[in-house]
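One structure below.
Note that this complex is displayed minus one protein chain, with the remaining chains in position.
Moving on, here comes chain A:
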Amino acid sequence: MKFIQKIGLVIFILAFAGFSLLPFYGSYQLEKESVISETKDIHQEAMVDILQPMYGEVYESNIKFISDFNRYFDAYNNELKSAEEWDKVIWDDYTFSLTKAAATGPVSESPSLFLAVTILLGAFGALLYILPLYRNQPNGIKNDGIYHSSMKSRGLLGIITGSWLILFYIVLYWFPAYLTNLVLMVDPLSMALSGNPASQWFLYGFIYTLAILVMGIRMFRKYRGNNYQTIRTASVMFFQLAFAFMLPEILVLLNMPWHDFKNIWPLDYSFFYDYRLEGMLGSGALGMFMLVWGIILIVVGVPLFTYFYGKRWYCSWVCGCGGLAETLGDPYRQLSDKTVKAWKIERYLIHGVLVFAVVMTAVTLANYFMEFELLGYATNELHTVYGFLIGSAFAGVIGTGFYPLMGNRVWCRFGCPLAAYLGLVQRFKSRFRITTNGGQCISCGNCSTYCEMGIDVRWYAQRGQNIVRSSCVGCGVCSAVCPRGVLKLENADEEGRINDVPIIIGNKSISIKS
């Protein structure tokens, strides 16, 4: 390793440690005024009263603060619940907003400084490490030492990284109050972009985008010389930065609903939720465009593009989840399970989630048009269950937290309902396939090993069969790592695309069907 890379690594690790420890830094002091400004009118009086004992007290850590907050708040609610006074119970969660309002200390005083020495310095350190990679070496993909690496082959470092990610997602989704300091750091940026203070989701979007950009640059280094990989990576970097991060914030600045134009139902499972529909319908021509564009993508975009190019047009070129998987997750792609058993589980799970999403949306829409009379309760329950199980636990905690444990496409492979929909089109009506080059396969296994979707590519290649699989996201890495030039991602005529009983070229004695 070059000296400058070592420096970069040290900087990154220090910045990363700073980022991880920062939430526990600083003190908290709640003022009555904050409670008044952060709570809804109907709760104001009660909240001011509930939190009375906390005013003026200085808390040395967010853990103590949040614990006291929860104690007083829960005592109030529990009393009402045991008295079955349901309409008086406060269902809103003010933990995050009030913890953020109560934060005092260095981070809230100079957020930009802390942003600089944690996230930005971390990105800088990572780039110092990444940019000199493979310098002065001939073009060519080097997977050297991946299975000797603790980080990349489920060793101790991999397990630690996975655990950190899982923990981060759990805190982010369910205990965001503990991330107050981190959110405070990005407040100025959020103010500049959308005119609003940052939420935990803005923090998440910012880190997410930065991760895609920095690790995207790593992709350029690693796969240099392979134009397909380079262009594809540039595409996911662009869509994440412009469509998922910048544009929605600018919309908010213009008093429009937050909207990601490239997100498609059912991945965007709340697209037909009533608050989203009202938001779009209440936002004039642009809002109307959001709605119509969203529906066109579902009804026309997905089938049409998938027919011509396969699901890769979305999954490995546009999608945000795919974008993170293809950049941050690339070092872990080899960890996906290739067994037939895993394939069976995959088919049940992913299509199960698709059915769940469709049913939930159907109920939601029925409820919407029936004006909330009959199905209100069912809709709410379904939304809660889906949001918790699929939206948060599966897509977030498992989807990304398991990168270093089960590979970078756990969500895309086992859970994403949009991937299931795209996959059905790709399997049954598409021009896309991975062509196997006659008899050139030597069964080495590089293609299967590096398939992030867990497709046993070799099984097809060695029998001269084209690979037509609903799960293939068309990342092109099987083709890139093949030492014998056996695999090519192609869009071509449907005729001959699926060759179930192929004949391997080269043996004239017989026409053996493999």
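One rule holds for everything that comes next: a contact is a pair of C-beta atoms (placed from the backbone, for glycine too) under 8 Å apart; a residue touches a chain by one contact, two chains touch by 3 or more; residues count from 1.
As a working rule, contacts and distances are computed from a predicted model.
K.L.:
Can you match the unshown chain of the complex to its UniProt protein name from these: "Putative zinc-finger domain-containing protein", "FAD/NAD(P)-binding domain-containing protein", "Sarcosine oxidase subunit alpha" or "ABC transporter permease"?
P.N.:
The UniProt record for the chain left out of view names it "FAD/NAD(P)-binding domain-containing protein".
K.L.:
Of the listed residues A:G155, A:G279 or A:G439, which contacts the missing chain in the full complex?
P.N.:
Of the candidates A:G155, A:G279 or A:G439, A:G439 is in touch with the missing chain.
K.L.:
Take the complete complex as the reference. Which residues in chain A touch the chain that isn't displayed?
P.N.:
Counting only chain A, the missing chain is touched by 138-140, 142-149, 153, 226-228, 231, 308-309, 339-340, 431, 435, 437-440, 442-446, 448-449, 458-459, 462, 476, 479-480, 483-485, 488-493, 504-510, 512.
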